[in-house]
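Can you read through this structure? Questions will come right after.
The complex appears here minus one protein chain, its other protein chains still in place.
Order of writing sets the chain letters: A and B. Residues in each chain are counted from 1.
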Amino acid sequence: MPDHVTRLHFGGDYNPEQWPRDVWVEDMALMRRAGVDTVTIGVFSWALLEPREGEYDAAWLDDVVGMLDEAEVGFFLATPTASPPPWFTRAHPDALPVRPDGTRLTHGSRDTYAISAPAYRQAARRVARFLAERYGDHPRLRGWHVHNEYGTLDHGPHAEAAFRSWLRRRYGTLAALNDAWCTAFWSQHYGDWADITPPRATQYLANPAQVVDFRRFSSDEMLAAFLEQKAEIRAAGSAAPVTTNFMLPTWNHLDQWAWREHLDLVSVDHYLDTTGPDGEAHVAYGADLTRSWAGGPWLLMEQSASGIRVGDRQAFKDPDRMIRNSLGYVARGSQGALFFQWRASLGGAETWHSALVPHAGADSRVFDGAVRLGALLDRIGEVAAPPADGPVVEADAAVLWDANGWWSLETSHLPHDGLDYASEVRATHRALWRAGVAVDFVPPGGDVSRHRVLFVPSHMAMDAGTAAWLARYVESGGHLVVGRFTGVADEHQRVVPGGYPGVLRDLLGVRVEELRPLGDGETLALSDGSVVEQWTERVHLAGAEPVATYAEGDLAGGPAVTRRAVGSGSVTYLSTRLVQRSLDRFVASLLAEHGVAAAVPAAVGTGVEAVRRRAASGSYLFLLHHGDRAVRVKGPGLDLVEDARTDDGIVLEPGQVAVVREDEAAAAWSVTPL
Amino acid sequence: MPDHVTRLHFGGDYNPEQWPRDVWVEDMALMRRAGVDTVTIGVFSWALLEPREGEYDAAWLDDVVGMLDEAEVGFFLATPTASPPPWFTRAHPDALPVRPDGTRLTHGSRDTYAISAPAYRQAARRVARFLAERYGDHPRLRGWHVHNEYGTLDHGPHAEAAFRSWLRRRYGTLAALNDAWCTAFWSQHYGDWADITPPRATQYLANPAQVVDFRRFSSDEMLAAFLEQKAEIRAAGSAAPVTTNFMLPTWNHLDQWAWREHLDLVSVDHYLDTTGPDGEAHVAYGADLTRSWAGGPWLLMEQSASGIRVGDRQAFKDPDRMIRNSLGYVARGSQGALFFQWRASLGGAETWHSALVPHAGADSRVFDGAVRLGALLDRIGEVAAPPADGPVVEADAAVLWDANGWWSLETSHLPHDGLDYASEVRATHRALWRAGVAVDFVPPGGDVSRHRVLFVPSHMAMDAGTAAWLARYVESGGHLVVGRFTGVADEHQRVVPGGYPGVLRDLLGVRVEELRPLGDGETLALSDGSVVEQWTERVHLAGAEPVATYAEGDLAGGPAVTRRAVGSGSVTYLSTRLVQRSLDRFVASLLAEHGVAAAVPAAVGTGVEAVRRRAASGSYLFLLHHGDRAVRVKGPGLDLVEDARTDDGIVLEPGQVAVVREDEAAAAWSVTPL
Partner (left out) sequence: MPDHVTRLHFGGDYNPEQWPRDVWVEDMALMRRAGVDTVTIGVFSWALLEPREGEYDAAWLDDVVGMLDEAEVGFFLATPTASPPPWFTRAHPDALPVRPDGTRLTHGSRDTYAISAPAYRQAARRVARFLAERYGDHPRLRGWHVHNEYGTLDHGPHAEAAFRSWLRRRYGTLAALNDAWCTAFWSQHYGDWADITPPRATQYLANPAQVVDFRRFSSDEMLAAFLEQKAEIRAAGSAAPVTTNFMLPTWNHLDQWAWREHLDLVSVDHYLDTTGPDGEAHVAYGADLTRSWAGGPWLLMEQSASGIRVGDRQAFKDPDRMIRNSLGYVARGSQGALFFQWRASLGGAETWHSALVPHAGADSRVFDGAVRLGALLDRIGEVAAPPADGPVVEADAAVLWDANGWWSLETSHLPHDGLDYASEVRATHRALWRAGVAVDFVPPGGDVSRHRVLFVPSHMAMDAGTAAWLARYVESGGHLVVGRFTGVADEHQRVVPGGYPGVLRDLLGVRVEELRPLGDGETLALSDGSVVEQWTERVHLAGAEPVATYAEGDLAGGPAVTRRAVGSGSVTYLSTRLVQRSLDRFVASLLAEHGVAAAVPAAVGTGVEAVRRRAASGSYLFLLHHGDRAVRVKGPGLDLVEDARTDDGIVLEPGQVAVVREDEAAAAWSVTPL
């Protein structure tokens, strides 16, 4: 986060090239009305910026920038490289991505590039350089938005060559690769680097180590492409912060922890995937994850203004919810709330994607909501300045997050194909969110010195370093909770034999002899009344104590949840999948035991989400009322939203929000339903 | 319809090439027994007619034609171009169709041709010419059946070139195309015509305007191919009527309204898709649609004799139902009832397709049914001669039908992917059919001067001309009913901003601010007791009156159904999807209000379908009893089926039919369950 950021940004993707100039004039007026101070321009504008190969035309963009300048609106400038123009296909057919079955994709949508193709990389560098030279020192330039949502996988010849180089660097020798990939299985031993390819259409199951390495390679390859653009920007003399927008919740193409050090600003696009009450837990998940990637303040680069894509439809998101969600992100460190997009497109493939200015125009509840949000962000702008020291959000609980964990669980023919990394992590986070506590995500080996509890959900493949780090955590007094099917294999998906989970067996004090997945819809009770599904294990105690046993089925009487005390620390093992309500109870009890308290304990169960954000000027309590019954909130502070003291209590109606500058950080708050 | 048609045709596709000659002899005898007077020959016979490229052999066909002549059976002669022979693949590999992912299809089935390939077009013209020269003036030739069910889409290089030419003609300039296609979105701006391709495999969503234009192009390209064959036929001196068989219900490859003027006879293949009682509504739908395309009498070229393909099985259709269905078509203007096919194939991919002579042979209920139908058509033959003036069926209600509407709703990422054009149109038609009224379909801009009510179901993309035409209809006293998601966009799928539905906002007197699709299984009640599903909208009145409001949910109290009076006309807007029973009630009430009566009001609800057909010799009332309880029908006329006066009433048993020559057209009929 650049030091000069001292206010919350409001705005979103702005694509004036889709409209005639008179609409631009209205845009400027409406932006001022809504308090928009930041837009992102240039995403997907390559075809206009470089209408013919090597010929650039930015007159229109000059015009846009000029109008923004006059309107006092800052901008992120995107390099347009996520979508090569139609002419690129004809000029460089080899630079288009290829599917595993050999189908070469073509233009007509977006994101159609072969990330490893020299022609693509060169063209991308050139257009980035052009933009950097032209706009790199513009006073309204808030930062560089390189590319958009990196994520196109390519299995073609250029990827093949680059993958091989990557593997050579990773493994050094073919022997090491053969060993890591277990190529003795199914006659896959490689005798020549030249025989190695990306995963391609084949007769039966692919080699899982090859598949996961290809995902790692692809992330690294995209990072290299990103760094080339960043280098061009710097070479052109632009000192503005550089970011690229990560994508949540369903994309898993990048190892974000490896990217973070190269980003001046971590930003994310986040789209809800449910219209139910779980949407708010999802906001918290996305925000906590991105703040953790960033290691501090970050920026919500895209969210939807009024739509939630659920299954086969575009469900409507109410303005009040949009505002509460926006504050959910800000409360967790976002330096603002940006949207895709400013004005709804009239054509193209995302015509029905929502926007701050909807098809109905400014005379709409949606735009009214934007105006309200703009004003609100203005009133609470002081939260933006980061605290002199310490984290922007203080969390005592942490969850391990690792792209490798996701990739591993996507390989085929695991003991249960229903294993889903993101679902596991989100279930754990959901339980923590419902308990009202703040959560950090951490990378393997990350700093967990302040976290009293650390959760590691279903992290199948784990290297020895990570295992040692977890052991140190426990030995230092931490409380570790390990989910099933974690550490059963090393970083190459090679099972560590002798009893699961081989990598963590000694630490957990258990030895699992058998994995026993359950069928669809099958559930079992544990001795403590918990209900489990999908998975059970035959667990032998080897130093651990049983916390709960299986109460039914073949394993009845056998340990289901175990704990091993290590000095003042402990490690708990869940050998099964608790259904969410049982997981909620388990987590709440564990937090209570280890003294991890909710931000505002009185808020839990009232429908009010309470989140505390630290800033230069003090501690701020965000109160977001998702419930359906008014409450009175009382405590020492000043609600910036209404500019009212809260000492004698304020009433929060359903849907409303308050942002309180607390008189003291640890003050007691009451929340009373009316 | 050629003037010389004065009787109803009976017969079907005849493929003697599949049998030895002794079977042909039996065929002739059986045809005479069943009263078959018309067959279609030559469909899919290319490989026999042209066994080697440029070498024709029609001796076998001469033989067939000779036998038909002797048996006094007329024939439609098909050009066999829907299925190039195996040799064609090797001779012209470039003339095979290509899928969007580049897969080039090959022979081994049927319909494997690249419609834009010069080699294919030339070969098709040549074989058509050969047939026309040989049989063009045969006295038994009823007409030319060009090709079969046009519909193979090709995305290959020939299609690419032809698509570009078509676009050049349509748009003139690249600027116009870029504007229409909104290529500013996602960097799709075209700087060179040469960069434009058909929709092909790409990374993400395709451009919807490109997709719809490709459908339009494909229809036009197939029409051009048809016209080339027609020209060859005429050049060879044949004056026989030329048709091609359209296909219902699931094919949507052609813009039939654009084809109609080029057809001397409109014909259709129609296959039911349900075994339930809705099959009869489906017959009516297919017949009304085809009669409307034809603008008068038409011909049912194919139906199944005893099978209904439902999901994964071939359900049996009883002979009584086959007869009732056949009369359902004839009642609505078909000049007969032809079938696919005469005799069931013993091998090949459609071995289990039913036929008039089933595998079991002539000793069968199915063939008995054929004999009964043949006799019945003979007895009612006088209905075939068209009336001197006026329509063959008088309908006061009309429904807009437009292939563009279908294509538009098949683009991706609409607000609800469950939107289905054919379902919407059929739901409306079903409600009208259940009300017992006659229905016309009309094209945009069609003649609706006689229609008291006009329905426009979910016609998303609408040009200004169509909107003006609808306005004129209302201003002239018509009663227009507009379904949700109609006219929200122009003909290029570009949303008209300012509130939906932009194209029709002023006419409807509403402004829709928000589209709010519902989830699967979610329903809501309206204030009038109707039940709605799938879709709701936030509607603002701007001249219209509310007819019903939402009684539940976020929009409770808001308008759901509105009406705006315009002089003696009116326009009603349905902002939601009524479940069928509510739609039935809504439509019935609307018809009553506007004086649109059932053909025989007393028949409604008795299980008896009553349809009136006008002919040179008077008015004919078709009474088809689909119910399960006998009725007495009474009125002034003569039942041609039993050759009995109906003045004192006749009894119709379940399953039976009557065709009454009415003493007067508007007579009163009673229908009394027994």
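The working rule: contacts are C-beta pairs under 8 Å (C-beta built on N, C-alpha and C of every residue); 3 or more make two chains touch, one makes a residue touch a chain.
Given the structure is predicted, the values throughout are model-derived calculations rather than measurements.
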{"item": "Contact partner of the left-out chain, one of B:97, B:143, B:279 or B:517", "value": "B:97"}
{"item": "Contact with the hidden chain (one of A:316, A:407, A:500 or A:620)", "value": "A:500"}
{"item": "Residue of A:475, A:554 or A:653 touching the missing chain in the full complex", "value": "A:554"}
{"item": "Interface residues of chain B (partner: the chain not displayed)", "value": "15, 17-18, 44-48, 51-52, 80, 83-87, 89-90, 97, 99, 103-112, 152, 275, 306, 310-316, 318, 344-353, 358-361, 363-366"}
{"item": "Chain A, residues in touch with the chain not shown (by the definition above)", "value": "101-102, 181-192, 194-197, 199-210, 412-418, 489, 492-500, 502, 511-520, 538, 554"}
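In this section, only the chains that are shown with their structure count from here on.
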{"item": "Inter-chain centre distance, chain A versus chain B - centres from mean C-alpha coordinates, in Å", "value": "50"}
